[in-house]
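All protein chains but one are shown in place.
Right after this comes chain A.
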Amino acid sequence: MRKVLASFLTLMFIGLAAGCSSEDAGEAAGGKTEVVFWHSMSGDLEPVLNDIVADFNQTHPEIEVKPVFQGTYEEALTKWNAVAGTKDAPTIMQTFEVGTKHMIDSGKVVPVQTWIDKDKYDVSQWEKNIVNYYTVNGRIYSMPFNSSTPVLIYNKDAFREAGIDPEKPPLTYSELKEAAKKLTKKKGKETERYGFSILNYGWFFEEMVAVQGGLYVNNDNGRNGDATKAVFNGTEGKRVFELIRDMYRDGTFYNAGQNWDDMRAAFQAGKIAMYLDSSAGVKTVINNSPFDVGVSYLPVPDGVERQGVIIGGASLWMMKGSSEEEQKAAWEFMKYLTTAPVQAKWHVRTGYFAINPAAYDEPLVKDEWAKYPQLKVTVDQLHETKSTPATQGALITVFPESRQHVVKAMERLYEGIDPQEALDQAAEETNRALQGAGR
């Protein structure tokens, strides 16, 4: 026993010594430009990101990118707020799409356009609809990185059982209602399977408004001057809320709460037959469901022309406080991320979009699409999007707060309140936040 312990301790010491010396080596090598990269990729996503970074570091010996996980987007942003402008700030920061305006207004970032111009980099190779979101006043502020859109996910086996063609998922509200009615299965007082569900999360509401061409805030979604007023309580928003209200009343809509995992668990357990999810979750859902999974576009109200979807996800920001050398290294890294092979790997292993559409021609993607044809649907939906202020998405600093108010309004719907009243209150609370933000 003692021998075992002794050898174990010895091993530990060796390990420690080795650990120290390798760190020393890193410092001694010097000359390397260090790029600290804060990100929010957790779970299955983090190892993929780390792999990509490791490949980059290996092929670029003069640069050392250090990825640091900083919690959810919200948490990371709070931490960043505390250190922005100091030497503790990272060189690259990943922030979610709704933080765009916040980052620009902070004045602590360098628009990537600066480096695009310096390097005469050709951005036409990037996915236009993704770049649009991050283009403000004609300049690309941040490097799109992980982008996703909402999709309708449905249980094909349940469709067959209910006598609906599994290759013809509902595209309009009335088709959705009808399908949900057929898919809902009751046993006594208990509902065994619900037809449809939407997570109580502001993003889905924003998307369902945008797909109809509706705006979230005034001044062209805040892209033509600062937004001063919420307009999501107009016709388009009302249609969405009425849909939820009607379906909930019919007993075909399942209230899944605010937790993504709860909703996915309910779908995989066969408790709901159709629901909205992020395209980035598609692959995991397909792998984990014990039945055939279909993926389709967001439904639109009857007689309304489909405008397309807003890009969700996150982008990479470059910090003003870092040296010219660090910025250049960061730019090198960003360029590397957008190359077709890297994007192909990223798309295939995560389900996020490729920023660089050339990635879709890579054999890696082609093989994967043959295996998971559903992944292609998400890309098609993005490609068919018309670029308008509605589908570019709203630019406001108080987005996280506004989303809370929308979530509350969705929850009040289940309590039986009038859709218009719930929306008006959320809009008014958003207005108050918008006015307070100017200070």
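What we mean here is this: a residue touches a chain if its C-beta (ideal position, glycine included) is under 8 Å from a C-beta of that chain, and two chains touch if they have at least 3 such contacts; residues count from 1.
Quick note on the criterion: contacts and distances are computed from a predicted model.
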item	value
Protein that the absent chain corresponds to, by UniProt name, given "Cbb3-type cytochrome c oxidase subunit I", "Carbohydrate ABC transporter permease", "Iron-containing redox enzyme family protein" or "2-oxoacid:ferredoxin oxidoreductase subunit beta"	"Carbohydrate ABC transporter permease"
Identified contact with the non-displayed chain, of A:54, A:68 or A:269	A:269
Touch criterion as defined above, residue of A:166, A:281, A:341 or A:400 at the omitted chain	A:400
Hidden partner interface residues of chain A, rising order	74-75, 78, 81-82, 84, 102, 106, 189-190, 200, 255-259, 262, 265-266, 269, 271-272, 397-398, 400-401, 404, 407-408, 411-412, 414-415, 433, 436, 439
